[in-house]
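Before anything else, here's the structure in question.
Left out: one protein chain. Kept in place: all the others.
Should a chain be cited, it is by its letter among A and B, assigned in written order, with residues numbered from 1 in that chain.
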Amino acid sequence: MSVSFLVTIATLALVFSMGSMLLNVESSWGGMWDLGIAGQIAVGAYTYALLTGPPDSAVPGFDLPILAGMIGAAVVVGVVSTVIGWPALRLRGEYFLITTFAFAEILRQLIVIRKDVTGGTFGITSVKKPFAETFTFEAYPYVMLGLTLVLALVVWALCTRLGNSAYGLTLRAARDNEALAQSMGTSISAIRISTYAAVGAMCGFFVAPAYVWFLGALVPSIFVSSLTFTIWTGLVIGGLGSKAGPLLGALVLTIGSEMIRLVEVSPEHAQIISAFHPLLVGLLLIGVLRWRPGGLISERTSFTRSRARLASASATSETDRTPSAQTGSL
Amino acid sequence: MQNILFGLIAGSVLAVATSGFALLRNTERFLHIAHGQFMALGAFLGIVLAGPLGVVPAMVVSVLLVSALGVVSGIVLFDPVKEQGANVMLFTSVGLAFVIYAVMIAVFGTQLRVYDVQLGDARDLGPVSIAPGEVVLLLLAALVITGLWLLLSRTSIGRDIRAVASNRELAQVRGVAINRVTRTVWALSSGLAAIGGIMMGVLGSVTTELGWTNILLILAAAVLGGMGNILGVIGAALALGIVMDVSALVIDTSYRPIVAFTILILVLLVKPEGLFSFQKRREVTA
Partner (left out) sequence: MKLLTRMGALLGATAITISGCASSDQAASSSGGSSGDIVFGQLLGITGDYASFSPPAIEAAKIAVAEINDAGGIMGRDVKLVSEDNRTTVDGAVSGFSKLVSVSKMSVLGSLESDGQVALFDEIEKRQIPNICSSCGTTFLDDKGGDYSFRVTASDSDAGIIVAQVARDEGHTNMAMIVQNTEGASGPAEVAKNAFEKAGGTVTTVSVEPGASSYNSEVAKAFASDPDVLYLAAGVESGLPILREIDRRGYDVPIFVSPDLITDDVAALDNADSFFSALTAFDTESPAYQSYATRYKDATGDDPESGMYDANNYDQYILFALAMEAAQSTDGSKVAGEIIDVASAPGTKVYSYAEGVKALEAGEDIDFDGASSSLDMNEFGNLVSPVLGVLAVKDGAWATTSEVEIDPSLRP
């Protein structure tokens, strides 16, 4: 059994899982169903590649160090997300969905058209990978897996922290009962835009660079809507709104669909085998939604412990409560 | 002027395709992403069956087959998850889209296919030049749309469909046969998808990617058209087609998709749906 193949798909799986976790924050907790995440990753990826690229290549870059590239990507995507979010978030439900879908496609088209900046369809052919010079090419895939794993764990920690925090609570409250949250003093639009922009920035810092390192080159066709659907599928399968669900779901999805390659067939049947990838994705989606609609790990399960903690905390402080606070906790 | 005609042709094909999508959206209340794949399936069946059956019979059979598939999908896949809400139905549709896509690749293969249909040479007709085949396409689209409108406005099942579209609960209370409506809508929607797919195939070519490349434009037209009258959607599709083709006169054609989506976004921002939520908020906090 060959390990370096497993290492490769594990790395890809972790990249997608970061996307799913971040999507979870804005979509399930925030209630903002974003179908444009591929666009945000695209902006981050190209920003990173251009900031760190060599100045003498076909598509010149600024040759900045990797960390600077990651931060730069985060900033740019954060800004772009704010600009897009400000009008888009005035829309609700499916209108927001379609708007983000449209924005992602517009961004991708712009990348194709502005070939003087992005290389257009020719793409960016060399990317700066961390520690590439220090390790042999045989060891490097393991290094990349390790790095991506670290990044994924950081994203997971950040998202979990966010989910458990007061901010997360407010976010979910705004999702579940907007009027009530507003009456309690939450600025709905502020919390939504800040979440959307923060998710964008994190895509720019974590997901985009990691994906670029994995791919080794950038072309606009990477960022078509199927990327968005793949990340969404990982989220849905894993469990919308849970904390570990998106990570698990993306891992299961990516590893499952890539492992199909291990089925040996003669070349004329290769087409049937390749049809398995979308078939698996589709069946998983339909199946999970039908029989385990919460996903592999549901939001309710995920937050059971936090709810229990809250319940016990409020039980002990029952006697301390003032009447005004009581009405507030309706 | 010629460009307006071009837009009309493209727009009417889009209108046929979108009307099916809108029907489902209005009555079943979810975005049926797999609609694109139904179109592709219709297009493929139309070509593949043309050998044994002849071109036109193959198209008819294809539409019937896809309609049947739609009804079956509705019963088997979508009814069970209906109470879980629109988002679950959306992703079930995405799942179905992937499954149909996979099956098409495995069964039909990925080679490009072309309809053995000639549209004829263009003749000048007043200020524009148009080919006989294009006239046929326009007439067909008009026929389908008129038929749909008549069905919705003049027949009893059409009345039931409209009742469910405007208020499902009320319609149920009033005794409308909800299940019958659901089956009919699925059949109509899928059949329209197949017709739309065949028309696209005749105008262009047929590949396994046909479904994915068109779904965004259909979404745009449906959303622009709004949730009310089906004519709104038709109008939106035609308008979108015309604007995209007329814009080719003034800007570089590579910006065409951007034009369509920018218009979509701008209209959405100004459109009432966006303002609705403010109204709601005002109501509650008052």
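FYI, a contact is a pair of C-beta atoms (placed from the backbone, for glycine too) under 8 Å apart; a residue touches a chain by one contact, two chains touch by 3 or more.
Owing to the predicted nature of the structure, the values given are computational and were not obtained by experimental measurement.
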Residue in contact with the excluded chain [from B:60, B:86, B:103 or B:131]: B:131
Touch with the omitted chain, as defined above, among B:110, B:172 or B:262: B:110
Residue among A:112, A:158 or A:283 touching the omitted chain: A:112
Of B:172, B:205 or B:229, the residue in touch with the unshown chain: B:205
In chain A, positions touching the absent partner: 1-9, 12, 58, 112-113, 120-123, 125-126, 137-138, 141-142, 149, 214-219, 221-222, 243-244, 258, 261-262, 264, 267-268, 270-271, 273-275, 277-278
Contact set of chain B toward the excluded chain (per top definition): 2-3, 6-7, 9-10, 13-14, 105, 109-112, 114, 119-122, 129, 131, 200, 203-205, 207-210, 213-214, 244-245, 248-249, 252-254, 256-257
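In this text, only the chains that are shown with their structure count from here on.
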Computed distance of Cα centres, chain B from chain A, in Å: 30
Chain B - residues contacting chain A, complex: 31, 77, 80-81, 84, 86-88, 91-92, 94-103, 105-106, 109-110, 212, 216, 219-220, 223, 252, 254-255, 257-258, 261-262, 264-265, 268-269, 273-274, 276-277, 280-281, 284-285
Contact footprint of chain B on chain A as seen in their complex: 33, 87-88, 90-95, 97-99, 101-103, 105-106, 109-110, 112-113, 178-179, 182-183, 225-226, 229, 232-233, 236, 271-272, 274-279, 281-286, 289-290, 293
